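Only one protein chain is missing from this complex, and each of the others stays in its spot.
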Amino acid sequence: MFALRNTARRMIPEWTPGRITLAIVVVTLVAGLLPFVKMSLIVNGVFLGAIIALGAIGLTLIYGVLNFANIAHGDYMTMGAYVALFLLTGLFPTFGIEGEGLGPLTFGYPLLIALPLAAAVVAAGAILLDVAIYRRLRRRGVNAVVLAMASLGVAIALRGLVQVIWSGETQHYPREFRQVFRLPLDVRIPPDSIFIAIVAVVLVVGVYLVLTRTKMGKAMRATADNPNLALVSGIDTQRVIRWNWAIGAGLAATAGVLLAVFQAQLLPIMGWKFLIPLFAAVILGGIGNPYGALVGAFVIGVTSEVSTQWINPSYKPAVAFAIMIVMLLMRPRGIFGDSG
Amino acid sequence: MALLEASRVVAGYGGTEILHGVSVTVDNGEIVTVIGPNGCGKSTLMKAIVGLVKVRTGSVTFRDEDISSQPPERIVRRGLCYVPQSANVFPSLSIRENLEMGAFIRDDDYEGRIAEMFELFPDLAVRPNRKAGSLSGGQRQMLAVARALMLDPVLLLLDEPSAGLSPTMMSMVLERIVDINATGVAFLLVEQNAREALRMSHRGYVLSAGENRLNDAGQALLDNPEVARLYLGG
Partner (left out) sequence: MEIIGIVNYLVGFAIMAAIYAVFALGLNVHWGFTGLFNIGIAGFFALGAYTSALMTTRPPDPALFEDFKFGGNWSETQFLDLGIDLWFFLGLAAAAVVCGLIALMIGYVTLRLRDDYLAVATLGIAETVRLFFLNEKWAANGSKGLYRIPAFLEGSVSPEHYDYLYLVVVLVVLAILFLAVERAVKSPWGRVLRAIREDEVAAEASGKNVFRFKLQAFIFGAVIMGVGGALFAHNIRFLSPLTFDPLLATFVIWAMLMVGGSGNNRGAILGAFVVWGIWTGTQFLPGIFSDPNFRFFMIGVLIVAVILLRPGGILGEERRITRAADS
């Protein structure tokens, strides 16, 4: 987002022949296919993209500041979804906070409380994990890949924990059946999806404002740019890192809850499976660039959803992966990065 | 007691030792320049003083306090600011945001200080929302110095502030240093353009292979035939 002005300026004068060809190919492809694509798939893809965006923005922020691939990001999503499940089915009912089917939505008002609480719990957990694990490794001055390795361990442990506590069975939030909205062109929108979109928009705008308007947000971008210069400028990089985890993991947890609503089910593996679209979006947008991650998320969401018109739907993750590989071949630094 | 006193500093990277016991002092209000051949450890000395590179043995005293084992953000708070040789601005932040980051630890209103910086470097004031990454080399260097000045430092460490600049830009940057020095800020400089730098310095040091070689008044070093032959290009 904050890179928008910058990238826009950089992109306009640099219409190299390669880029023009690429743009023409993409535009013709999209325009040519559009009449054959079911509108409902595109709409569905946008909603999926919104969820991917929340996860991918957090992932790319962590990438930017801490400079490693947080393999556990998907499992932070899973954690968020299950913490909300605990609140909705375990804790809240003892206080009489219950109910489903709020207006046109399948879930009730308790989910509106559970969502921020789950995000806060996961954010706090992420900060604790940083103190217990990643900070020690950073102090030891290890290579970024070792940090990623440690996050793989965290990912496994978190998923194991979810299975120990909640079992590996499919679960779902308390819900009531609701009619979908029927629109022209055979588009059906579940009201839940509208809710998802609203939450996503609010959070994306919120992150944008934090990053561009607050001192801490600017310090996060500064640290991502140049950690050593941030240190000698007097920026409290430890605090930056804590905020970074809080925002990244909080967004992930929110994405997890929304995904559980979107798919109408929870599974311990849901977050791990989401890693491929998350990373695809981050890489598509250029690592460390939240604006890019946002665009990447919608590209991945819509393309993988639209692909189901021709390809077996269960190949969706493979489609996201294929887009990523094609992208890496053509523009390794992302849509907005320099090629080569 | 000198403002900054680095004595017998030993430092390096991983298994290699670069500085084998280097000593440097800077007094209040002084401009001190360090010269020496490429790779002799000038930048490493700067990094050791500000805490980016660990001081293995020896001591660094700043305003009567040992800072040799303090983290950079603590050292900055004491009034010692630093401009690295390269990558010395935040490229994706605007000019204004770069200055704000320079003032990160200030809780008071620093708008006045930003205005002063824009006065000192009018080039930066033209489009304060421009991304630092899109600035020219000279503008970048000025922004880097301005960023470091945001905290009103007592001592400023500049690592090759004129590197890669055109001759006019270079003398412009060096002039600014003299101006700022007149307000009471002390400087420790590393410079490739040794002749110009020594001319405006009170004192200078010559390093070689991680050790002190010479140490004299700026003009005296300029007049030293050995220095002239080895480091000033005849």
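Letters A and B mark the chains in the order given here, with residues in each chain numbered from 1 onward.
We adopt the following convention: a residue touches a chain if its C-beta (ideal position, glycine included) is under 8 Å from a C-beta of that chain, and two chains touch if they have at least 3 such contacts.
Computed from a prediction, not measured in an experiment: that's the story for all the values here.
In terms of the touch definition stated at the top, the absent chain reaches A within the entire complex.
Taking the complete complex into account, A:Arg136 is the one of A:Arg136, A:Arg188 or A:Lys215 that touches the chain left out. Considering A:Arg159, A:Arg221 or A:Arg242, the position touching the chain not shown turns out to be A:Arg159 (whole complex).
Contact with the undisplayed chain is limited, among A:Phe86, A:Tyr109 or A:Tyr315, to A:Tyr315.
Contact with the chain not shown here comes from a single listed residue; of A:Ile276, A:Ile300 or A:Ile335, that residue is A:Ile276. Taking the whole complex into account, subunit A touches the unshown chain at residues 68-69, 71, 133, 136-137, 143-146, 148-150, 152-161, 163-164, 167-168, 272-273, 275-276, 279-280, 283, 287, 312, 314-315, 317-318, 320-321, 324-325, 328-329, 332.
Here is the rule we go by: only the chains that are shown with their structure count from here on.
Between subunit A and subunit B the centroid-to-centroid distance comes to 42 Å (mean Cα coordinates, whole Å). Looking at the complex, you find that subunit B touches subunit A at residues 50, 52, 71-73, 76-77, 81-82, 84, 87-93, 97-98, 100-102, 104-105, 131, 133-134, 147-148, 151. Per the touch definition, subunit A reaches subunit B in the complex via residues 2-3, 6, 9, 215, 218-219, 221-222, 224-226, 228-237.
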